[in-house]
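Can you keep this structure in mind? I'll have questions shortly.
A single protein chain has been removed from this complex, and every other one stays in its place.
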Amino acid sequence: MAIHVGVIGLGRMGQIHARNIAENVPDATLYAACSYVDEELELAKREFGVKETYKNYEDMIANTNLDAVVIVSPSGLHTEHIRIAMQKGLHVFCEKPIGLDSEDIKKTIEVINSRPNQVFQLGFMRRYDESYQYAKKLVDEGTIGELTLIRCYGIDPSSGLESFVNFAKNSRSGGLFADMSIHDIDLVRWFTGKEIKRVWAIGKNAAYPILDKLGELETGAAMMQLEDKTMAILVAGRNAAHGYHVETELIGTKGMLRVAQQPEKNLVTIFNNEGVVRPTSQNFPERFHDAFIREMKEFISCIKEGRQPEVTAYDGLLGTIVADACQKSVETNSIVVID
Amino acid sequence: MAIHVGVIGLGRMGQIHARNIAENVPDATLYAACSYVDEELELAKREFGVKETYKNYEDMIANTNLDAVVIVSPSGLHTEHIRIAMQKGLHVFCEKPIGLDSEDIKKTIEVINSRPNQVFQLGFMRRYDESYQYAKKLVDEGTIGELTLIRCYGIDPSSGLESFVNFAKNSRSGGLFADMSIHDIDLVRWFTGKEIKRVWAIGKNAAYPILDKLGELETGAAMMQLEDKTMAILVAGRNAAHGYHVETELIGTKGMLRVAQQPEKNLVTIFNNEGVVRPTSQNFPERFHDAFIREMKEFISCIKEGRQPEVTAYDGLLGTIVADACQKSVETNSIVVID
Amino acid sequence: MAIHVGVIGLGRMGQIHARNIAENVPDATLYAACSYVDEELELAKREFGVKETYKNYEDMIANTNLDAVVIVSPSGLHTEHIRIAMQKGLHVFCEKPIGLDSEDIKKTIEVINSRPNQVFQLGFMRRYDESYQYAKKLVDEGTIGELTLIRCYGIDPSSGLESFVNFAKNSRSGGLFADMSIHDIDLVRWFTGKEIKRVWAIGKNAAYPILDKLGELETGAAMMQLEDKTMAILVAGRNAAHGYHVETELIGTKGMLRVAQQPEKNLVTIFNNEGVVRPTSQNFPERFHDAFIREMKEFISCIKEGRQPEVTAYDGLLGTIVADACQKSVETNSIVVID
Partner (left out) sequence: MAIHVGVIGLGRMGQIHARNIAENVPDATLYAACSYVDEELELAKREFGVKETYKNYEDMIANTNLDAVVIVSPSGLHTEHIRIAMQKGLHVFCEKPIGLDSEDIKKTIEVINSRPNQVFQLGFMRRYDESYQYAKKLVDEGTIGELTLIRCYGIDPSSGLESFVNFAKNSRSGGLFADMSIHDIDLVRWFTGKEIKRVWAIGKNAAYPILDKLGELETGAAMMQLEDKTMAILVAGRNAAHGYHVETELIGTKGMLRVAQQPEKNLVTIFNNEGVVRPTSQNFPERFHDAFIREMKEFISCIKEGRQPEVTAYDGLLGTIVADACQKSVETNSIVVID
């Protein structure tokens, strides 16, 4: 029997999950969708074959045909949406971040933990990317020895920078590190198995100096010291001319690994008057196309097999705490210690 | 309504197609399977959820619940299996080669052509690989100008060479070029849109000189002149120490393209005492994992949408004719002209 | 007329300079050499054709046949040797660092500045490496826009780590950042044209935990904020399994550059059972072979043409000040502000 899933939120990310459930996860059926936007609900029916649509989340949740919900609502609503669904007995997949406020997240984790038979998974899809999994396996097998330093880049393409600047004139993004580095913070914790203790984060605005006034950053860097002195370096940005640059480097006592040293789009190399050119991934849906499918397959498998996924709500809490520390460090230009 | 598919042949390649139909093509159901081997039929039930199994092809074909058949039987049986299924009114997907004898293939093409409302697709999956499609688009858009030369490598991993030598002691493979280059011949025709007119093919056995006596080749090369003087160079082999090396180069008047210049496994780079290492694809199921899914999705889409796929039976005929010419050229060490 | 050069110090680095003057700089003659070690003086005569050898620096300097001196003595003696030679009217090339104590360096700079007609050059050879010069040109032409972040790696090969540990049991290295990062600090200043204002440096010992007790580091990282908020990240180490890893990345508003993203030894790629392998540079004499020649040619050209080189004593002073700040930051695990 296919797992019946309802999705809340049909923005860019919501549509990715909806389409994957509908087309790429054989054991799941996208049964219902919820959005404030009529056009999105129409699209969900037309493109993803959704049977029922809702404008109100609690109405959708009340439908007893649902087994699970996929939460892709605005970040500020995640915790509430999680709690409601858990309390209704539904399995929950929640897009990152789990929440914006750490006390609120802790309260939500209590609800999740009180329902051990329901699956909860957070959308840290990079853990399901084949290249990251290959790297993790090599690290766990000791191929590069003990880790001493991990470097993570997460830089969005320049093509989106101007619209971000316009957005920032009216809204707060939550800060560059919360926005861009939450996956990288999770990678640091996942690869090392250690917690981050001290952070210094800085930034510079050069393409759009107006961002200084708006309290936002175009490019930032954070250096972190982990509990066992392992070092982490994060670079976050919104201005990669060549596309979507997500790169992770692991330095160990016996070797180094780089995941996507160059964000290669595919296996094609072009020789033209520029030189030797490798085309690059242009955005996260392209780069993590397969990872999004694989994380959703894992969610459905967990439900069918009665087990919990590797990515926990606690991972989400730590992501938010460390991102907050980065933001505070930027604002104070000093080292922030995380308890 | 899902398309009901029966598969004939459950060897390595048959299992790949069977699994993809069962797990990765939402609009298709793997309904039946046919094999001489009981264990394979058991596996088809257990792993792929097949409802009915057969030891006899004609019995399976007679099942009126089937819409389509996927033929992965021994190459020598392909044409007969195609004709029988077409005459039963089924849609047919056939693994390469379409056949071994060009007259027999022509007769089969007549049957296929007499049934224009049934879909026929040949398993030239490279055309459905994302990197090849990206390259084809660039070529068709004129990015590299007019093509003057195309170079294709198809080299199997060394890991399989010893068992090939043992196989060759008792059986004929059909020759290196028929075995390894049929996809490359199709790529030459696909990218250039021109036919191959003259061929000279040679080879050398160095790792296993016994192959000389067995009339087989470890490594071979063929140079081809197309009808418009475009040049093609094919290297085929069974002895790539680094894995499965399928590489295609396109030289045009305005630039060059290489597809899989290095058969990179994923996006991971390792820095160790060897130097800077990119792990490589180890075999065709790994390299063309997605292409196999995409070609099967295309087959099912064609059925649902009532259209024919790009890859035709005629493409299969030409592949066999050119591979035969290569083999004849090796045997005579002279240029063979193709009418 | 060839410039007559005397060299003080014939260790590994001294021999590199001596050989280059003797064999690769047509306009210079290696006239004299000074060392405490008889074997080194014998070698200088035999291999480099030195006419006169000395065990005492002041004796060599007193030889009126000399036009210039190349100082490759122990770092602690550099400033004194510079002052003596300048006061004798000689042109001076001094290997890095210019000195160990910033007050002492300032005093030396006064002597240098009082002799504007004598050439003084410091051994920041990376500025003379073709790849760095190519990158500098691209940056200066605005190809990548305004710089926002620069990342510098300087990691020695693992092959030398064990002997370093033994060395560290009896001696102080001056610290990882003084030892390894002085070139990187110069690159940061050279590429950005800005001064470093704040530093946080950390480290971790994993391969040889005994280094903790010895007050040394196997791998370290420093994050820096420049006067205009440009960010700099330095990674220094003594344990690169793949060889000598010197890499520099420049992130700008219009693009990124990497110099030696992979420390490729030459243009050879190997395909073997490891995958696709690029052999790597194993040590600094190999990586900067040409740069050492080019910097020495520049020194001799400056003398002949009566001009000063780009690399000044002041650059040396700043290198030492920033390296000191890194070391102090490691010891206090806090941000150090540089005036």
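Here the chain labels run A, B and C in written order, and each chain numbers its own residues starting at 1.
Just so we're on the same page, a contact is a pair of C-beta atoms (placed from the backbone, for glycine too) under 8 Å apart; a residue touches a chain by one contact, two chains touch by 3 or more.
Being a predicted model, the structure only gives us computed values, none of them experimental.
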| item | value |
| --- | --- |
| Candidates C:37, C:62, C:210 or C:268 - the one touching the absent chain | C:268 |
| Touch with the omitted chain, as defined above, among B:148, B:173, B:273 or B:301 | B:148 |
| Residue touching the undisplayed chain, where the options are A:63, A:102, A:262 or A:283 | A:262 |
| Option from B:63, B:225 or B:308 whose C-beta touches the chain left out | B:225 |
| Interface with the undisplayed chain - residues on chain C | 23-24, 26, 130-131, 134-135, 138, 143-144, 254-261, 263-273, 279 |
| Missing-partner contacts on chain A, residue numbers | 158, 240-243, 245, 262-265, 269-280 |
| Touching residues on chain B - with respect to the absent chain | 144-149, 151, 198, 200, 202-207, 218-221, 223, 225, 228-231, 233, 235, 237, 239-242, 245, 251-256, 261, 333-335 |
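The rule is short, and it goes like this: only the chains that are shown with their structure count from here on.
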| item | value |
| --- | --- |
| Same vs different contact residues, chain A with chain C, by half of numbers used | same |
| Maximum centroid distance from chain A, chain identifier (CA atoms) | C |
| Cα-centroid distance, chain A relative to chain B, in whole angstrom | 38 |
| Length of the line joining the C-alpha centres of chain B and chain C, rounded to whole Å | 56 |
| Approximate Å spacing (C-alpha centroids) for the pair chain A, chain C | 42 |
| Set of chain B residues in contact with two or more other chains | 263-265, 269-273, 279 |
